[in-house]
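The structure appears below as structure tokens.
In this view, the complex is presented without one of its protein chains, the others remaining in place.
Think of it as A and B in the order they're written, each chain with its own count starting at 1.
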Amino acid sequence: MKLQHYLLILAVSIAAPFLMHNYLVQLGFVWIMVVLALSWDTTGGQMGYNSFGNVIFFGIGMYACAVFQRDSGLGYFPALLLGMGIGGVFAMLTAAILGNALLGMRGHYFSIGTLGLGVAFGELAGGWDYIGAGSGMTTPLYHGNLETRNLIFYFLFFAWAILTFFILRWLYRSRFGLAINAIRDNEEKAEAMGIHTTRYKVASWIISAWFLGVIGGGAGNLMGFIDPKDVAFSDSTFGVYMILMAITGGKGTLWGPVIGAVVFYTSQELFWTLLLGWQRVAMGLLIVLIVLFFPQGILGWLRQRFPQRFAPDSKTADE
Amino acid sequence: MLDNVLILFHHPVFSVDLIVNGMLIGAIFMLAAYGMALVWGVMDVINIAQGEFVMLGGYVTLFVVKMGFSPLVGIPISAIVLFGVGWVIYRLVIFRVVERDVFTSLLATYGIAILLAQLLNETFGADVQTVSTGMGTWFFLDNNVTVAVIKVMAFVLALALGLLLWLFLKKSRTGQAIRATAQNPRAARILGIDTHHTFAMTYSLSAALCGAAGSLAVMAWAIQPYLGLPYTVRSFMIVVVAGVGNLIGVILAGLGLGVAENLAGFVFGAEFQIAFVFLLMIAVLVTRSTLLRRQRKYLR
Partner (left out) sequence: MKTNLHRISGYAAALAVALLILPVSSLVMASDNTIMLGAAVSLTGKYSTNGKHTKNGYDLGIKVINEHGGVVIHGKHYKLAVKYYDDESTPARGAALAERLINQDHIKYMLGPYGSGITKAIAPVTEENKIPMVEANGASLQLFNKGYKYLFALLSTTDQYLAPAVALAAKEDKHINRPVKVAGVFQNDPFSQDIRAGVFADAKKDGMKIVIDDKLPADLNDMSATLTKVKALKPDLLVVSGHAKGAALAIRQIAEMKVNVPMLAMTHCDSAGIIKKFGKEAEYTLCASQWDHTLNYKDKYFGTAQHFADLFKKTYGYEPPYQGAESAAAILVYAKAFEHAQSLNPTKVRNALARTHMETFYGNIKFDKEGRNIAKPMVLYQVQDGDYKVVSPEKWANGKLRWPTPMWSKR
């Protein structure tokens, strides 16, 4: 990727909030979605472990951040930033603790196990009074200028998405990327080649959890209200969205999830409301159609259609 | 939590009630699980929409009752309608994913599950629905053990249906074809079995079982558009514990799960009942994979 392309994207992203300040919150959400899709793809696409439950890290980040903001007594922004970091740490810890047990499963078992994990976390959070149980939590109100806050949020999420992207790019090009690709392609062989598969699998999940946990803290504040099952540990919204975005864009590629997230979120914002009442039905249909007829995603399709232009560069691994 | 255990200790008669009622619920789980085991064993597809089929079956019976028929008529009608639904879904979607990777079929059926749940919600509303059979309740032990007659009937019917299916698989031509395909689809195809037809048959049969289960569920309990997923997870868990193709195992695991769930709901409180089901499943899966890992070490 040439420098000027990055600069172009950077310029558009910096200009966007000023040109469309009515859409600040939605624009901020685009970056949240990008992080969701990118981090899902780390385990799902690059490693072939299709988790239906990565949303737990998002929810843990939300709750950890909100609890910290509630109890720390710091000012708005220090509490928010520290809280997001703490959210990330808690998400990582959870991934580290659960990783060994869950990533020991394969195929069906892993997917359904993680699906169950997501639901179980939502149910447990809904029974725990310290975090508001079923009543949920409201994040602190910001008393200054709303536009400024949203602008800061936008750039915060943008920065985090950039960081996620480049860290993952670096990882995928390193030995780590080769190892997790090897696990995806044939785990037995990878193990026979001397790769410590379990270590790599858990590490990959922890990385994914870290990105999700941090952005979760911010997303909770952007939405303002955290409900255990409908916001934080919501399998049927963020939980599926992240998978669907990664697949729409192109699973197992670096740019795919980014493209998928932008396309999915924009089209959702544009067309969802037109379906008044039928959007969830459309969602189910969309999943089926994409899986059946478009499993390779936008980037995958482009590569098939225009192999010369879009073929992955061998030097830069899977870009 | 402790006081709940104490209640059981002081009034042991209530644990009888919990166990009996748990077993009766378990029979419905068992039916859905048997369908899942069939599809899993024959086609290597995990049907996440299993629970939604159960709900759909319940709504069909609800509709039948609203048309003025007896709820009992609803059981065969639900089964037949769901057989058709299963056939259509197979022809439209499943046959495209049967021989693709695991994730594709999981995600496709997950999509179907979301689609069905939302359609049910659009059509029937989000309310909890029940059908009253007016069959009354039996009382035992000084009224402390209550057993609704319909639950007993559901139990008996579920077992009978399971048995019927088992006979069908053992004796009939189609059943034999299904079993042959399960053992080796390629060999079955070479020997002249139309495997796609067999797959369609299997998937539809599984849906029909769910339809019957749903019909019993709406009479004995309650249904609601979003209660599908717990049924899917229960079925999955039962099949994992019992093993694919083990009817007795599925029955025992189903009944056991019903009892465990009912006792857990009592002891931990109802708010953790669903969490219990899902955590139990994770525990089962983790145990399974640890056991398998040990076996692998042995082989090395």
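What we mean here is this: a contact is a pair of C-beta atoms (placed from the backbone, for glycine too) under 8 Å apart; a residue touches a chain by one contact, two chains touch by 3 or more.
Not measured: the values here are computed from a predicted model.
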Task = Taking the complete complex into account, tell me which visible chains touch the one left out.
result = A, B
Message = Which parts of chain A face the unshown chain closely enough to count as touching?
response = 1-2, 5, 8-9, 12, 15-16, 19-20, 22-26, 29, 123, 126-127, 133-136, 138-139, 141-142, 146, 223-225, 227, 229-231, 234, 237, 255, 259, 262, 266, 269-270, 273, 276-280, 302, 308-311, 313, 316, 319
Task = Pick out the residues on chain B that sit against the missing chain.
result = 4, 7, 10-11, 14, 17-18, 21, 25, 118, 121-122, 125-128, 130, 132, 137, 139, 143-144, 146, 148, 221-224, 226-227, 230, 262, 265-266, 269-275
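Note that only the chains that are shown with their structure count from here on.
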Ask   = Roughly how far is chain A from chain B, going centre to centre by Cα mean, in whole Å?
value = 33
Ask   = Once bound in the complex, which stretches of chain A touch chain B?
value = 50, 52, 101-102, 104-109, 111-113, 115-117, 119-120, 123-124, 126-127, 134, 236, 240, 243, 247, 277-278, 280-281, 283-288, 291-292, 295
Residues of chain B that touch chain A when the two form their complex = 46, 48, 93, 96-97, 100, 102-104, 106-108, 110-119, 121-122, 229, 233, 236, 240, 269, 271-272, 274-275, 278-279, 281-282, 285-286, 288-290, 293
